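Okay, here's the structure, questions in a sec.
A single protein chain has been removed from this complex, and every other one stays in its place.
As written, the chains take the letters A and B, and residue 1 is the first residue of each chain.
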Amino acid sequence: MRLDLIPRARRSPWLDALTPVLAFALAVLIGGIAVSALGVAPSQAFLTYFVAPLSEVWSIQEVALKAAPLALIATGLAFCYRAGLWNIGAEGQYVVGGLAGGIVAIAAHGMEGFSLWVLPAMLVAGTLAGLAYAMIPALLKVRLGVSEILTSLMLVYVAQLLLDYMVRGPLRDPKGYNFPQSVGFDSFARLPYLMEGESLHAGVLVAALALALAALVLARTLFGFEVRLVGTSPRAARFAGFSQARLTLAVFAISGGAAGLAGILEVAGRIGQLQPEISPGYGFTAIIVAFLGRLSPPGILIAAFVIALTTIGGENAQIDLKLPLDLTRAFQGLLLGLVLGADVIARCHVRLVPGGQAARPEV
Amino acid sequence: MTLDIVQMVLVTVLTAATPLILAGIGELVTERAGVLNLGVEGMMVLGAAAGFAVAMQTGSTGLGALGGAGAGVLLAALFGVLTVGLAANQVASGLALTILGLGLSGLVGASYVGMKREPAPHLALPGLTDLPGIGHLFFGQDAFVYAALVLVVAVWWFLGRTRAGLTLRAVGDDHTATHALGVKVRKVRFLAVLFGGACAGLAGAYLSLAYTPFWAPAMTAGRGWIALALVVFASWRPFRVAAGALLFGGATVLQLHAQAAGLGLPGQLLSAMPYLATILALVLLSLGRRRGGSPGPAALGQVFTPSR
Partner (left out) sequence: MSASGPTPLFAAYGIVKRFGAFTANDGVDLEIRAGEIHALLGENGAGKSTLMKILYGLLEPSEGVVTHRGDIVRLGSPEAARALGIGMVFQHFSLCENLTVAENIALVMPKSLNGRALRERIARLGREYGLHLDPERPVWSLSAGERQRIEIVRCLLQDPKLIILDEPTSVLTPGEAEGLFAVLERLRDEGRALLYISHRLDEVRRLCTRATILRAGRVVGACNPQDETARSLAAMMVGTQVRAVTPKTAPAGGRERLRLEKLDLPAPGLHATPLRAISLSVAGGEILGIAGIAGNGQAELFAALSGETLAPRPDALRIDGAAVGRRGINARRRLGAAFVPEERNGHAAAPSMRLSENALLARHATAPLARFGLLRLGAAQELARRVIETFEVRKAGPDPAAGTLSGGNLQKFVVGREILAEPGILVINQPTWGVDAAAAAQLRQAVIDLAARGAAILVISQDLDELFEIADSISVLHDGTLSPPVPTGRTNRAAIGLLMGGASDAIPAPQSRSEALAHAS
């Protein structure tokens, strides 16, 4: 027996949409088996993971608050991955963005008078810091040909250690009883809430805006065309007169900026101060979101909600069902693998053939 | 006396290098066959958890090591099915493997957090092990260290001196040409991926069974990624992987001693050293390589769908 993969001349949009759904169903099935192996009824787990978070207003808001940074980072990453470049250091760019924006807030702490500029300045500082941090692997790639995969990943560890140093050292709240955390931000340095008395903040709007902008850029601009072209046919992109180096810098800037913005939105939104941990791994989870959403903004929107749902559901399951949080992580990793595997159905005609060597026509 | 201090330092260098050698040599074989498996970290951490769990259950370090390698093979098999069988993107699949491995290791290791085991037994040859200055270094290590060194030589011999090794290199150089000759490209690649998984799993088991020896979540701390960088740094040559790992082990030990000596540098900066050193090594390498030189297996990372 052997597996024949005959590339499809043309992808069907219908299959493109179906395969992630299929992969998701399969992941849920495998997850169900794992859950029952851990002694919990799969139906109960399903309710806890996928239904309960949507049953109340406050928990729906929680899902949206988790989905927003994921969608924002994943959208930026989609530009990179479409262009065939592998920024896997979004977590580090997020951390640096949160740190830089946080420094602005701390510098403005206790300020009197006109303070409307502080929040915008924080967002700009966060975005620029994430962007600049992403420029390190991008420049090393463009100038020296160093693999961006390894450098961007290594810089995640460095960024986390930098944040750790800052909140334990220079940025520590002097009145904070030696806890490793900064002062709490003033209200003018916090994101406004969308509704009185609720937790949903303006960061969700920023993410939605970024998603819409990205959809427009990818489909309707020359730059979007460039990104799509470089990813599928790099030589044709050179023939079109597009510079690979310039594009590398541009997509790293976009993904780094988006991650940095997500970082400061989270710090200025939910957290309200700097502390050693400002991310539950958003930068890595966003990679799953990007692929689950097929690197397209509408897909990413859906994928971000699904992944946020499983994350909230996972937290609930830990409390209600005593299921370990690592189960969620394993589930997400499995889901990404299955999405990538299932993609073969959209790319190729898959056939099981008895014996012999595989082949396809050369016409 | 000073000789013994030197030996002590060298022993710590060797033990710090061993997991990198093991994981690096496995990834080297995988990459020489043309497959880039970025999931080393995931396979390694699952190997650490599974190895420790098996050893606790059976009371045997040997079975634990086997369990760790087996766990690595299982994860690698999943990766092989995805990338070699279904022609999925290798970079993204490798990331999936890392995330999955971290999650699974947490599940497997959950009930073993905080437990401790006797470290893997060290060789003790009467007379030889007690030789001053060198005895402990050469004749007093645990089986993992010797296995890692034997593996380096074996892989060097396999790649350069055997027909199967030649076939593997050919597959990594040009899968279309070797396929046309009737070589079963996907089979060769799948086996190479499995070997890489076994080595990464074993490297993880070394960490939890001999190096620390206990299980802690995410205890690999990026060593899998450093092993990946080592393979690039070593230009895909087995002995250079070992040399690079020893250099790296040396840097790690230096960092630990600097921390202990309290040089006034923030601990975070010292902890960041291995990662910064990796970036620096890659930069220096590419500076040195700008004038020609082999950039590694020609088909590395390319997806193969049988054709022509």
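Assume contacts are C-beta pairs under 8 Å (C-beta built on N, C-alpha and C of every residue); 3 or more make two chains touch, one makes a residue touch a chain.
Computed from a prediction, not measured in an experiment: that's the story for all the values here.
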Practice prompt. From the listed residues B:Thr129, B:Thr167 or B:Ser235, report the one that touches the chain absent from this view.
Written response: B:Thr167
Item to complete: Taking the full complex into account, find the residue in A:Ala41, A:Ala240 or A:Val350 that is in contact with the omitted chain.
Response: A:Ala240
Fill in: Missing-chain contacts mapped onto subunit A
6, 9-11, 220-225, 228-229, 232-233, 235-236, 238-241, 243, 349, 355-357, 359-363
Worksheet item: Given the full complex, what residues of subunit B touch the hidden partner chain?
Response: 163, 166-167, 169-170, 173-174, 176-178, 180-183, 292, 294-295, 298, 308
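Keep this in mind: only the chains that are shown with their structure count from here on.
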Worksheet entry | Centroid spacing, where centroids are CA-atom means, of subunit A and subunit B in whole angstrom | 28
Item to complete: Report the residues of subunit A in contact with subunit B in the complex, numbered from low to high.
Response: 3-5, 7, 81, 86, 88, 140, 144-147, 149-151, 153-155, 157-158, 161-162, 164-165, 168-169, 284, 287-288, 291, 324-334, 336-337, 340-341, 343-344, 347-348, 357-360, 362
Discussion item. Under the definition above, what is the set of subunit B residues touching subunit A in their complex?
Written reply: 38, 42, 78, 81-82, 85-89, 91-93, 95-107, 110, 179, 182, 217, 222, 225, 228-229, 232, 266, 268-269, 271-272, 275-276, 278-279, 282-283, 286-287, 290, 305-308
